[in-house]
Structure formats: structure tokens, C-alpha cells
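The structure under discussion is supplied below as C-alpha cells; questions concerning it will follow.
Only a portion of the chains appears, each positioned as in the full assembly.
Lettered A, B and C in written order, each chain numbered from 1.
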Amino acid sequence: MATTKLAFIVQRPPYKSENPKLALTHAIASQSVEIYLSDGDMVEPVIAFIGDGVLNCLKNQKAMETYGIISTENHIKNSLLVDLKVLVCKEDIARFGLSEDAIVLDAEEMGADMKVQVVSFDEITKEMESANHLLFF
Amino acid sequence: MGKLTIGCFSSLVGSMSLDFAVKLASAAIDKGHRVDLWVSGNGTTLAKKGQKPFKDYSYLAKSVTELTAKGLQVTACEACAEARGYHKEDTMEGVKRFSMDWYLASCFDADRVLHIGGE
Amino acid sequence: MRLGIFVSDFRNSVDTLDRLKAEKLGIILVQNGVYHATVKENGKSSPILDKSTSLYALYEDLATRGLTSADVDSRVKVVTYSDVVDLIFNEYEKLAWL
């Protein structure tokens, strides 16, 4: 019985490449990883948006209307729906002059209990320290 | 001896990151380590059957075939490949296709994970 | 020359824009380039907005990223793909995608 903790750190804005989105879909895949593992073994992901990566978290992304693809916003909400831990760097939100109101913070309309946590970079560093492996996107 | 899991999300030929991943895998296997290589996003192009060697273009198909014979596990993200029109029959021999959870499972018991997610 | 420059990145890895000279120089912000029109870092607008008086940002790429006209700097005109076609054919004779 073991748990491997993986930290998915998103440091780039959305849509230039699909990598920020792939961070979320890979983290969500932790829900089905047990088919490969022994009983009781787990993969525990944590997702953190830092630097320009916090721009992934803006509300009202119209990617489906404009380019026919599911928005990164939607993928963040899907992550909350399966109870993943999602962190956004407080200092970077301040640097961009964004109010918390402009940021995806919950997926209540989808029935998710989990919320996005706005935390200091020091908190995110602690998550990296407690993770077994780091995956930067 | 340890286990190294490499994830690579960059395109074949266009970026040298897949070259890096394959050369690092080769060096690690030569030292007796186990290596898993996960290719996702545009990296799935590494798994395409029928790549033609030109001196102008990086040609990794040969190295991948040699390394899988030496125990390298290469798995391509199934959905990423399908989106690009790579179906099961387009996949190079010795390379597997699974969902993203395969990568997480490989990370689970890896001693080291090198995730190449840059652009 | 009349030069239309497409900026598609928020963090440019090249300094070409600082050097290009043209009698008429327009900047069309597309993809992640649209953040130059909307984001203030530490209260400051992007220095790119000082490079020209003809500034455009693509509506579709703003909307994709959760941005609206209200977020766009007043110096920048919001344009659609259809407008970009007219800019290409009517306003500029050469194009550069940096």
C-alpha cells in the first residue's frame, strides 16, 4: 500500500500549445490508474498554476464557440469534479492585477465540492517538496 | 539499478526533444536501468510506422526499434494519436498505445521521472 | 514599406520587433499575443503597445482566453478574422509573423 504524489506545475499560458490542457487531463487520469496498480496503491496528483500559467484560470473562456475545443477552464472544473487539489499562485494573480472574481474558483454548477485554492508560492513550494515527482508544463 | 520514466510531449523532427529523450533512454539502458518512455501530444508522432530516413531530418525510428528490443517500453497516448489520424495499424512495431493513466502508473514506481513538457 | 506584424506570443523569444523599421507599421495581436492588449503586469501595460499607433487584437483569440473588449487597452482595436483579411489586403503590403 503506497501512494505516489505527482505535482503538475503549469507555468505557461493556455492555447499556445495543448500542454497546459494535457497537464489537467493527465492529472484526471489518476482516477483510472488503479487498473495498473496493486490493491491500495494510489497516485495522488496536485495541480498548481504559477507565473503566466495563472492565465489558464480566467473565467468565461469561449474556446468551444471560437475553435470548437473544450476550454481549459472546463478542464479545471472537471479536475474539481473528481476532487483533485488545484492551486493558483496568489502573488501571480496580484502581479497581473486580477481579482479573485476573474478566476475559476469552483464548479458548483457541475456539483463539485472541491474548490480552487489561491495560495502563496511558498505553499506551492511545500507541495513540490512533498511530491515524489514534478511535472512542469 | 533504477527505473526512469520519461514523458515527452514535443514533436518529432521539428523539435530535438524527442532526440534527447531517446538518447537519454539509450544511455540509461546501457547502464542497466529500466526505462519507460511515454509520448503524448505531438510526441505521439514518434510512434508512427513507416518513417523514411533522410539526412536532412532527424530519424529516430531505427533507434526506437533497437531500444525496444533491449527492453525500453514506449507507449503513445491513444487519444492524442487518434486525433492526429494515427490508428492502431499505423503504429510502429514494439510500441504500445494506452490512455494517459499508463503514464501515471509508470511514474508510480519510477525512481526518477523526467517530464519534458516544454514547447 | 507598409508592414503588418503578427505577434502571437506573450513572451517573445526574439527582439525583432524592436528593430524593424517601416513607414507604416501595424501590429496585429493574435493567439497568446492578445495578452499584450489586456494584461497589466505590476500595473504596467505591455511595452509593445508603445511600438505603433495601429494596434489590433483578434476577437476570436480574446474570447477563447476568457477576455472581452472591456479588458482591452483603449489604444487597441478589436478585429475579427474577416477584418484581418482586409487589413492584409488593404492596409499593408508586407507581412511578418514573429
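Note that in this section a contact is a pair of C-beta atoms (placed from the backbone, for glycine too) under 8 Å apart; a residue touches a chain by one contact, two chains touch by 3 or more.
The structure presented is a predicted model; accordingly, all values stated were derived computationally and were not measured.
*Asks:* Report the copy number of every chain type across the entire complex, expressed with the labels provided.
*Replies:* Full-assembly copy numbers, per this file: A x2, B x2, C x2.
In this text, only the chains that are shown with their structure count from here on.
*Asks:* Taking the touch definition from the header, please name the shape of the chain graph: line, ring, star, complete or other.
*Replies:* Chain contacts: open path, no cycle.
*Asks:* Between subunit B and subunit C, tell me the centre distance in angstrom, where each centre is the average of that chain's C-alpha atoms.
*Replies:* Each chain's C-alpha centroid was found; their separation is 37 Å.
*Asks:* Based only on mean CA positions, could you tell me how far subunit A sits from subunit B in angstrom?
*Replies:* So the centroids are 25 Å from each other.
*Asks:* What's the distance between the Cα centroids of subunit A and subunit C, rounded to whole Å?
*Replies:* 29
*Asks:* Which subunit B residues touch at least two other chains?
*Replies:* none
*Asks:* If a residue has to touch 2 or more other chains to count, which residues of subunit A qualify?
*Replies:* Where subunit A meets two or more other chains at a single residue, that happens at 16.
*Asks:* Mind listing the subunit A positions that touch subunit C in their complex?
*Replies:* Touching subunit C: residues 13-16, 52, 55, 58-63, 65-67, 71, 73, 95-97 of subunit A.
*Asks:* What part of subunit C is in contact with subunit A in the complex they form?
*Replies:* 8-11, 31-32, 35, 39-43, 60-61, 63-68
*Asks:* Hey, which residues of subunit B end up touching subunit A in the complex?
*Replies:* Those residues of subunit B that touch subunit A are 7, 9, 40-41, 99-105, 107-110, 112-113, 115, 117-119.
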